[in-house]
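All protein chains but one are shown in place.
After this line comes chain A, so read on.
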């Protein structure tokens, strides 16, 4: 920032009404009077009359009569100080100050830009201190006081500006002209003058034409590219799904409810990416080269719920995938004979592809999540100050031209402003010690209750699972019907989903009973308890799946069994979300309207719904290895959920009565998605790949010790086949399998983070100092003007 901070003043409002509008014609008159005053002031100081003036200015202001009727005292907005009476000459000077004449005075604009270009040309933000005059004010040290722009006329200023512009290269020249806030006629004039100096006048009517042929073509290319980029951005924005629906929701319900739907959209995108990677590299190829499998049982409707039966030996599950290299001619030749050396038609190692595509999809998801977390942290932390001002000035979208959309926008802005106001208004009042203690006791009780209920739920799930397993074993012994066998599989998902649906309501009630200070804390508490419940249940389920002690112990293909379990959990979760929407919103609204006869409608509980989304996504991530098509199921689920939730919202719910800041909530949501959810799923996956023995009879990793071994074998094969790339094997061995490298990397990462945090802190301190400096400059200016005014009055009184 090479520009000195511009300073404004406690200036009376009607200073322009002294009748002498500074027009370009009067400039000379105004500035010579300033010049005169400076001379007067300097001569006074030389005569040593400063002391006398100080004595005189201490007299009561009533004696300093100003004859001019328009130099009245104007009320200062909100300041209650004794307003000084400015003389007309001082007012003229004030009116012609550069910071005040920017909009009006052509000469001022030109001289300001002249200064800017001169400074740019010199390319030094600050001249070295030794060269400066010590008596100059700090903010004036940068100015070239010899070339005082106040003494020049409009024409002189123009020619000075033209001279400055000529010293720039042509492309930069046109860029400078572009950025100047002058009107078209002025710019055309300037350009004509500038180009007139160089050569014959160009008869070009185009605005942005620079002044040399190759620069012109380069400029055209750049302009074309930029136009193309903007058009692409516009298309991207237009092609975004649900754009109007989201605007509608945001306009009616505010940004907190909107954040739920945006989160849903984010999840959809993530799932689409994972699905796409798995589809292209694994599913399609297996579909094209199907393995020899048993004929599936006939399709009944129950498969959609249980995922078993017809779906067991399909692309949906791990068990279907073959462990051979697809399309390999060597496998078709008889055993013992030499493989023909002709180039194979692209053999495809499916187990390797399976492992790597799962790994790559997780890596891509990880990168995207970390990026979104960092971006939303930056937005939510940085934008808390200055939010309101930005909302007022920068959120009106001028592109919107339809009447209905304009109305929507107005509603949107109105709701957002109300939200911000409510948040600013709610500050906790200081409490007495007794109240504090009581509050602590209540909180402790609530937490005990919550944790107790969570452990109760977990134990219940465990016992139900064991019971179901016993019933299953009995059924197998008795060889009961398929319906019964499949129906029993649904019991556990049902119970878990029921708990997940009911317990959050209990936690909400608990949070309301606690009576926290702000609604945000209430939401945080309820969310954390809900999160603990879901995490505990999921951890128990993961442990059961991996240990295979209870579930899938009788199955030969346990991965398919786990995949089916996860599918069932997902479907049940979806069904219960629908039921919850139905009962929680529709029927509750009917009850409120018809029975209780209140006008209140149910509110949309954002935090609970988001946690349900996160839970569903965790299930998907846990199951990617066991059921590669699970992201597709999740995508379908999310799509349906969007429309159902939106319809229910529009029909049944009201706008939140306690609107709170959505950006911080959405940061919390995406952090929750990244850290417990994704990290947990990644840990589960890593453990499965590294340590669990795959089943012998099915899947792409049958017969191996661990799934990871396929990767290791591949590296060995590579090493053997081509001795030139032993370095690759070495890198693989030492980097990926060595834990000390990971330790070093995490230490470096922590150091980088610490460094960045310190840099940010330092910058904030600099900003505070600069703001103080600006305020001081303003006070300095006010002081100087008052002094000048008093000097002038003394002069007037004397003569």
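One rule holds in what follows: a contact is a pair of C-beta atoms (placed from the backbone, for glycine too) under 8 Å apart; a residue touches a chain by one contact, two chains touch by 3 or more; residues count from 1.
The criterion applied here is as follows: contacts and distances are computed from a predicted model.
Visitor: Not counting the visible chains, the remaining one has a UniProt entry; which protein name from "Histidine-containing phosphotransfer protein", "Calcium and integrin binding family member 3", "N-acetyltransferase domain-containing protein" or "Tubulin delta chain" does it give?
Guide: "Calcium and integrin binding family member 3"
Visitor: Can you say which of A:292, A:389, A:477 or A:596 touches the chain missing from this structure?
Guide: That would be A:389, which touches the missing chain.
Visitor: With respect to the chain omitted from the figure, which of A:297, A:359, A:680 or A:778 is a touching residue?
Guide: Answering carefully, the residue with contact to the hidden chain is A:778.
Visitor: Of the residues A:192, A:243, A:424 or A:765, I need the one that contacts the missing chain.
Guide: Only one of A:192, A:243, A:424 or A:765 touches the chain omitted from view, namely A:424.
Visitor: Residues of chain A in contact with the chain that isn't shown?
Guide: Against the missing chain, chain A presents residues 5-10, 13, 16, 76-79, 99-104, 178-181, 183-185, 205-207, 223, 226, 230, 382-383, 385-390, 392-399, 401-403, 406-407, 410-411, 413-414, 417-418, 421, 424, 771, 774-775, 777-778.
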